[in-house]
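One structure is given below, represented as structure tokens, and several questions about it will come after.
In this view, the complex is presented without one of its protein chains, the others remaining in place.
Chain lettering (A, B and C) follows the sequence in which the chains are written, and residue indices restart at 1 in each chain.
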């Protein structure tokens, strides 16, 4: 039986501005977290949201893209402020093989950065493709530069490869053989990239997002195909993704109605 | 914080008839029990009663003197029948010194027999005075004979010393120096014996009984002086017994009214 | 050994998925249907509702607190989910809620039309003002709600009660007298969590419904109370027990208290994906070890 993991509050120990839209918030939380797992993060009186762990040492971190009211409230928090957390929840990435490719679009690098560090610690060969709209939107560039073989792609060409990070990744895949492709980013990007990886017959682990209420496998709002993102994911393999008719097509809103992807 | 110790049921594995009034009931219960501790024992549909653990190995035991409806129901149980138990509860005897005297009147030997065995295991010198009304009422004579220096006393002289076990014990105490006196039996016996031990200035640990409802320090029905028998006892030292104005005088019934000793 | 029949519905085991649990989407439900005796859908109303904001579900030390707020896509959008849910092979019970009595008839009719095998009336959602609680706590209201549904459909109608009441027996009697095919007890208890560091309630809606292991003794008592009354009054409709059932033993206890089948909800948090299969296995083991030959034999054995 799973032991209860009750709600707890933590004090913010550090706030790092990654760029104009993204901040990393650090706090002490004495539990084991694996790359790919997420917290449910409560901003008292405002909202509770799923957030991937972007740092998994003793001082944990989440890296927050400002998009609406909840993430805005997180951006307004200061060192010493209190947030509520529960988790970590979800099935993490599983490191397999010797040579792997990691593909991150935008702030989604949050969940892949600690994975890259773990892979290097294990002596694996990591090629990391980090993409963003423009150079100002790149997150964790410095953190990754010193750790892995880092390649940058920007939509406007302001840094690195000019184009989508998935196109750049395709080039690498043509050249080298990867034992596993790890990817995280907007679903449209993942959807298109999935076609590529399927054509090339490679194994993948993609981290997906769905609207979450409970985070603990009860409410069903994060359902995708026969799976729950909070319980069976957020990381899924190609075999699982094949069983998701809605992947790349639609999500559900808080009422459970189908809506477009963001 | 104390972890919850929920109610559980066990199957009776053995029933031993010690004499016409006393039976020992054995069952498997995989918890640690110290000599002097007790279980709350449920006979489904009949009653729940405190019973000292008379065997504390893997196969636990209680030794039951038939006195009323509840104990009668226990006597009627067969191997394979189910009883409910919770506990062990209470503060056990604490083994101190090198040479000790144990004094048991009647079925009260239940809690002292495992203590004697433990003391011998620890290499202590144990003198054991076992008393009963007549030879037919002696319990655990065989069990103790092979373990400790056993002396018998019967009120009618049908075996061993003719007289009270406390008188016999007084003789031993005059002769030898004991580091600790352990005693259990009817309260009148303990009350009189306590006068002796106090006069002689020896340290004691007596196991007492009071009416119990909860066994877990909530209801207050087992109060004696400033103590609760279920929580602070059932084993008490001379310093504690001195603070009990009702010791040897009265008990309380289920309504909390004062009543005589049994 | 585990199969049973409730109001004509054939269940392969007495375990029914509780309303509001993993039933946002038909595909999730059909996965569970493979292991369960039957499924209840989330409570659906006339219009779509977003429900309350997050936090909407919070695990506490001894149970789960939720204020999902009857979030649902609206009955008009629900046909497909029923169809999908039925693919699992188990009977599907459509749960409905309404703020007026006639609504129950309308919604029940829709559920029947979509292919639901029975309807469950949620007379008890504690955290939506004007709905639930107020509606389901008076016998007259239970009567009118059940009558509305029963007169609109041919499939069995179950009435599900709130535990936030002092008169569950009268509610159950009212349901029986209005020709309900069975009663369901219990829904969540009204509860709340306050975070001391933040100095405020945790749920966005402040107050919510409390479920999970902590509430088992309360649900057991209410089922036992209804069953005792039904026995005395010679009422023969089944009771479906729900509240904190997490293990096979829990399920057996509810059945001994008088339930003919049970629903399982919060347990999915504690035991995961295969909750139903795990509980079913435990029930089977218990029956074998205790010498019962069918789960139906344990129904009501703890009643005096």
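Keep this in mind: a residue touches a chain if its C-beta (ideal position, glycine included) is under 8 Å from a C-beta of that chain, and two chains touch if they have at least 3 such contacts.
Computed from a predicted model, the values in this text were never measured in an experiment.
Visitor: Touch partners of the unshown chain, restricted to the chains that are shown, please.
Guide: Missing chain, whole complex, touching shown chains: B, C.
Visitor: Looking at the whole complex, which of C:72, C:122 or C:164 touches the chain that is not displayed?
Guide: Spelled out, the listed residue whose C-beta touches the missing chain is C:164.
Visitor: Of C:184, C:257, C:280 or C:295, which one is in contact with the hidden chain?
Guide: C:257
Visitor: Using the document's definition of touch, tell me which of B:44, B:57, B:97 or B:157 contacts the absent chain.
Guide: Result: among the candidates, B:44 touches the missing chain.
Visitor: Which one, B:163, B:186, B:225 or B:248, makes contact with the chain that was left out?
Guide: B:225
Visitor: Which chain C residues touch the hidden chain?
Guide: Residues in contact with the chain left out: 60-63, 65, 133, 137, 162, 164-166, 189-197, 199-201, 206-207, 210, 213-215, 217-218, 220-221, 224-225, 249, 252-253, 256-257, 286, 290, 298, 301-302, 304.
Visitor: Considering the whole complex, not just the chains shown, which residues of chain B touch the missing one?
Guide: Residues in contact with the chain left out: 1-2, 4-7, 9, 40, 42, 44-45, 47-49, 70, 82, 84, 86, 213-221, 223, 225-226, 228, 231-232, 252-257.
Methods note: only the chains that are shown with their structure count from here on.
Visitor: Which chain's centre, taken as the mean of its Cα atoms, is farthest from the centre of chain A?
Guide: Centre of mass proxy via C-alpha means gives B as farthest from chain A.
Visitor: What is the distance, in whole Å, between the centres of chain B and chain C, each centre taken as the mean of its C-alpha atoms?
Guide: Each chain reduced to its C-alpha mean, chain B and chain C end up 50 Å apart.
Visitor: Taking the mean of the C-alpha atoms as each chain's centre, how many Å separate chain A from chain C?
Guide: 36
Visitor: Residues of chain C that contact two or more other chains, please.
Guide: Not one residue in chain C touches at least two other chains.
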